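In this view, the complex is presented without one of its protein chains, the others remaining in place.
== chain A ==
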Amino acid sequence: MEGGVATNQRFPKIKIREIKDDYLKFELRETDASMANALRRVMIAEVPTIAIDLVEIEVNSSVLNDEFISHRLGLIPLTSDRAMGMRFSRDCDACDGDGQCEHCSVEFHLDVRCDQDQTLDVTSADLMSTDPSVLPVDVAAKSNSSAYDASENRGIIIVKLRRGQELRLRAIARKGIGKDHAKWSPAATVTFMYEPEIRINEEMMESLSIDEKRSWIESSPTKVFDIDPNTQQVVVTDPEAYTYDEEVIKKAEAMGKPGLVEIEAKEDSFIFTVESTGAIKASKLVVNAIEVLKQKLDAVRLSDDTVEADDQFGELGVHMRGG
């Protein structure tokens, strides 16, 4: 505390509610909207993954043109557990970005020809990777888990071929971030909501008949309230189902009972829902996002030995150095 600036440092807490490979629901508490939103933004736009970025087409006699197929290839999610440790091909000094380099790129080959009368689906399963750790996500899922229903998974269709048509190409996957192109975004959905605080005025509620209670409960488009079958009391069953639509408040006013329920958004707790494309696990996505956020803050924070920084930034400099 060099400058005597009051610190606003807080210690956010995370509580995981539900965790699956591609789905994560967690609570973020004791922080504010800016922190929650920064995390959300980084997850969408700045957590790196690997995606096909350069395609060299040798033969393409399919019905789709080269650009069309290249675009479709780019959008195939690839397992990107390596991505954090990889280099961006633009600042890789081991190569000139031609894809032969293991530090910044992974090469894929695709060679399919249809010799039958049936239509042949060219899928992500036909993409041959030179790196076993970077695979199309559906292929990786098929080989990893036994619980996965293989018959249901037909792969991501790239193009369909008829007899005599052929597709042969070389593709180079590179590391990138969602800011540059959405194909590099590991997030299918990242969203948060403010945790609602619902207070029912019990006294006023008891003055309602059971039918009135029921019609009041039904005015909410989502199932937030219910009637306890034993006590006939209105209880909050699922506060997070509330979408801040204020329908129940309007209903209460229409029934002549303003103030029947009070609903407020808690300013400091958020419920996150994260769905991953499969490129990295949803849990990894959050961890990587925090890592990226820390790196960004490090770039902002001034180092202690820059004296002139104090003149330049004054109190802000002190604050940024964690004072």
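Following the convention adopted for this analysis, contacts are C-beta pairs under 8 Å (C-beta built on N, C-alpha and C of every residue); 3 or more make two chains touch, one makes a residue touch a chain; residues count from 1.
The definition used in the following text is that contacts and distances are computed from a predicted model.
Missing chain, UniProt name from the options "DNA-directed RNA polymerase", "small monomeric GTPase", "Translation machinery-associated protein 22" or "D-2-hydroxyglutarate dehydrogenase": "DNA-directed RNA polymerase". Note that of A:E18, A:D228, A:D245 or A:E264, the residue touching the chain absent from this view is A:D245. When the whole complex is considered, the residue among A:I14, A:I249, A:A265 or A:I290 that touches the unshown chain is A:A265. Among A:K15, A:R90, A:R154 or A:H181, only A:H181 touches the chain left out of the display.
As for the chain not pictured, it touches chain A at residues 33-34, 36-37, 40-41, 44-45, 57, 60, 63-68, 71, 75, 160, 162, 178-179, 181-183, 185, 189-194, 221-222, 241, 243-245, 247, 265, 273, 275.
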